[in-house]
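Quick notes on the structure that follows.
Note that one protein chain is taken out, while the other chains of the complex remain in position.
Presenting chain A:
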Amino acid sequence: MLENFTNFRLLRQITRQIQFIRYKKRPTPARKNIWEPPAPSKYFRISPRPVIPVKEQEELKHLYDIYRTHFRALRHFFQCEYEKTTRLSIAVAEKMKEEVSEHAYLMEQNKLENERVAEIRKARRKCDMAKLDDELSQAEQSLSQLIQEERKKLDELVLKEKKMNSTYITSQTLETAIEDALDNLTTYDFAIDLNGVIYRDDKKESTYI
């Protein structure tokens, strides 16, 4: 039988055919289950509201009030008793004591560790500060050097410009410069090829390369 169950298709076929009986036959007196519809003969029957005498109802209500009040008190009492056993029992108190002493020990250890680490940190910071001072002085030196170099370069530039000054055209030398230009006329009406050869009036003139 079990071997057959490994065949799932067969298993599915079998399970489809099974009808499970989940409830036994109704006991006598017969009572219908909640999901069954009412019997056809009882479709339009309306059950009358139960009539309870006023005095009896009041009495029942009063008794129920007493019952609830008493049970609330009892529940509270048992709750308190339970809390006493859990929170204030000797075992719990001992455990609490142990925990407190362990906590104190751990705090002491923590303090020692903090002190140790603080000393290490102090030494490291001292070292770091010395390093930082060194770096700063080095940076200052390199900066002053850089400034000096820049100044030198600028001075050189000024000297060069002063030398060039002699070739400039001023108001005094303007007349002579014009005359010089008129004497030596240059024409820019020429073509140039990729090799830098200048052509003037379709004639090869010269090369720059």
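Before moving on, here are some points about what is shown:
Just so we're on the same page, a residue touches a chain if its C-beta (ideal position, glycine included) is under 8 Å from a C-beta of that chain, and two chains touch if they have at least 3 such contacts; residues count from 1.
The criterion applied here is as follows: contacts and distances are computed from a predicted model.
One subunit of the complex is not drawn; among "Trafficking protein particle complex subunit", "28S ribosomal protein S34, mitochondrial-like", "Glycine cleavage system H protein" or "EKC/KEOPS complex subunit CGI121", its UniProt record names it "28S ribosomal protein S34, mitochondrial-like". Considering the whole complex, the residue from A:30, A:46 or A:91 that touches the absent chain is A:46. Only one residue from A:66, A:130 or A:191 touches the chain missing from this view: A:66. Only one of the listed residues, A:76, A:111, A:124 or A:200, touches the absent chain: A:76. Annotation for chain A: contacts to the undisplayed chain at residues 46-47, 49, 55-56, 58-59, 62-63, 66, 69-70, 72-74, 76-77.
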